[in-house]
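Every protein chain but one is kept in place in this view of the complex.
Our next item is subunit A:
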Amino acid sequence: MRNTILWSLLGLVALLMLPWALPFVLPANEAAFWTANILGRALVFGIIAMSLTFLATYGGFISLAQMMVAGIAGYTLAILVDGAVPHILGGFGYGAAIPLGLLAATLMGLLVGAISVRTRDIYLLMITLALAMGVFRFIETNIAWFNGYEGIRNVVGPTLFGQDFRNPLVFYHIALATAVLLYAGILYLVRTPFGLVLQGIRDNPRRVAALGYSVGLHRIAAFGVAGFIAGCGGILSTIYNIGISPGSIGLGATVNVLIMSVIGGLGHPVGAFIGSLIYTVFDTFAATIYDRDRFNTLIGVVFLAIVLVSPDGAIGIGARLRRLLARRP
């Protein structure tokens, strides 16, 4: 236990220092690119994937609606904040619009949880997918509130301590801080009575109900928590992308989040970040490594290989290696 905390702290320090270490191995512009567009992007995707991993690991619920919930936060921010193009409502600064976005995502998470409360397994998967696609189609065709297919642009993010939010260093550290806080929050939450009941529901919902706990309410609350986490990712990705359009929450994006969670491993929240890092690196460089017309093949093969070699994802590979090493005398 103490060992784990020590390693986690060491890892955190390493991650904090990484942007300053990168220029030693890469030219300056590439170091900035890696900081914001590989590591920063991986952290943002990782947060959204972690909301799925949280539900899957501790509740046994695989929800395909997490990207849509993240998008609700992003759209709320884009609708409310001053300076967005086109101007929909406006009138809010980032200080107010971001919490409202998070609130909207949490409410949407609760709603998804409430609608899907009686379903499990493949049916839960289908109903969350249907919700995600329904919202996606609605947003894509609604002009008055969401500006349809083109989405809302020019969400540039707040200025912090005189620094532009999208400055690579600032963005990376905010994404990192958010990810670490949420990650620690999840690890804390699952040790609380709420978290224990959630894990009880995962293992045997009937027994939990017999003990007098409301399975439905706990499930809905868990979706609300996941909605908040996804919302944090949605806000960050909207500012990173200087806006949001329906493509960001479409079927492709929805499936990508699932892929990240699965290749990272659904056994522990850290898997989401490992998965998103692998995904981002391959998504960015596959076209450089492999034929440009066929690079999706490479991405597919890599993902297939990870899942084949280790059904529990990249963190499963780690566990396997550790077992292999331990077996040696």
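Here, contacts are C-beta pairs under 8 Å (C-beta built on N, C-alpha and C of every residue); 3 or more make two chains touch, one makes a residue touch a chain; residues count from 1.
One rule holds in what follows: contacts and distances are computed from a predicted model.
> According to its UniProt record, what is the protein name of the omitted chain, chosen from "Transmembrane protein", "Protease HtpX homolog", "ABC transporter substrate-binding protein" or "Formate dehydrogenase subunit beta"?
The missing chain's protein name, per its UniProt entry, is "ABC transporter substrate-binding protein".
> Consider the whole complex, including the chain that is not shown, and state which of A:I143, A:L181, A:L217 or A:V255 touches that chain.
Looking across A:I143, A:L181, A:L217 or A:V255, the contact with the absent chain belongs to A:I143.
> With respect to the chain omitted from the figure, which of A:S8, A:N37, A:T119 or A:Q199 is a touching residue?
Considering the complete complex, A:N37 is the one touching the chain left out.
> From the list A:I5, A:V25, A:I122 or A:A210, pick the residue that touches the absent chain.
The one listed residue touching the chain not shown is A:V25.
> Going by the contact rule already stated, which one of A:I5, A:L211, A:L308 or A:L325 would touch the omitted chain in the full complex?
A:L325
> Decide which residue listed in A:P19, A:G113, A:G151 or A:P205 touches the omitted chain of the complex.
Selected residue, touching the omitted chain: A:G151.
> Touch as defined at the start, partner being the missing chain; which of A:G11, A:G134 or A:G247 qualifies?
A:G247
> Given the full complex, what residues of subunit A touch the hidden partner chain?
So the residues of subunit A touching the unseen chain are 25-27, 29-30, 32-33, 36-37, 41, 85-86, 137, 140-141, 143, 148-151, 153-154, 166, 237, 241-245, 247-248, 250, 252-253, 283-284, 287-288, 292-293, 295-296, 325.
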